[in-house]
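Showing just some of the chains, left in place.
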Amino acid sequence: MWISRDLTLDPRSRGFHLVTDEVEAAVPELRELAAGLLDVHILHTSASLTLNENASPDVRADFRSWFDRAVPEDAPYWRHTLEGPDDMPAHIKASLLGPSLTLPVRDGRLALGTWQGIYLCEHRDRGGPRSLVLTLHGE
Amino acid sequence: MWISRDLTLDPRSRGFHLVTDEVEAAVPELRELAAGLLDVHILHTSASLTLNENASPDVRADFRSWFDRAVPEDAPYWRHTLEGPDDMPAHIKASLLGPSLTLPVRDGRLALGTWQGIYLCEHRDRGGPRSLVLTLHGE
């Protein structure tokens, strides 16, 4: 089985947001798979995806704190400043976290750890809706 | 061929550890594949996986030095401190390095570079055993 599907996520504020349920709901066919993989790909260069702790909102706030300090907006060496002060740091953050996740599927479910949730990492102040391509395959 | 298998790694000390042999031994079926992919996924949010230099132990020690400085335990902005000072930095480090590896398989072997080894990146002081899901497919 190969399924290729679009998913658009509503605009989110700058920060880290749990989207596991939205992603799973978009590919109900994963219930039919004994074993497989789901590739989740974001079609942008200023937002990214990661897996991390799905319980405490403080963890997601701390992600923002760390990334905003690690990649500062006011660094004197930025050349690409035309699109606003949040743009170039967003590109760096996007590549540090990466544009896609490969998730194992087993017995009709995503085989994630108890505490693993899918984060949409929105690095722009006004990123707008974000488009994903989901590719599911397995048997 | 689709194979989905569990692998539990024994507890390791905080730091970076070579586990290539353990991963390969867990999926002997890769010897039957002319071409394929092995997805290695860790089911945790405070440990991660990467590929890096498989020869010098100094490289692995230097990974720890850099990551411990880049994501400090005593940052004044951490909110999520209930689980100990090594917990929140572990979450950040885990996402910087990522929860999974997709490894090419060719002619019955992992097609890795001469110097590429699989690192278990243990970011907690006492992380305990770590659970992986291995998904092998190919032809």
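Going by the order they are written in, the chains are A and B; count residues from 1 in each one.
Note that a residue touches a chain if its C-beta (ideal position, glycine included) is under 8 Å from a C-beta of that chain, and two chains touch if they have at least 3 such contacts.
None of the values given here were measured: they were computed from a predicted structure.
Colleague: Assuming 2 chains are placed, give the number of copies in the entire complex as this structure defines it.
Modeller: My count of identical chains over the entire file-defined complex is 3.
The rule we apply is simple: only the chains that are shown with their structure count from here on.
Colleague: Taking each chain's centre as its mean C-alpha position, how far apart are chain A and chain B in Å?
Modeller: 20
Colleague: Which residues, counting only chain B, touch chain A once they are in their complex?
Modeller: 2-4, 39, 41-45, 70-71, 75, 77-80, 88, 91-92, 94-96, 98-100, 102, 131, 133, 135, 137
Colleague: What residues on chain A touch chain B, complex-wise?
Modeller: Touch list, chain A to chain B: 34-37, 50-53, 56, 58-59, 61-63, 65-66, 69-70, 96-98, 101-104, 106, 111-116, 119, 138-139.
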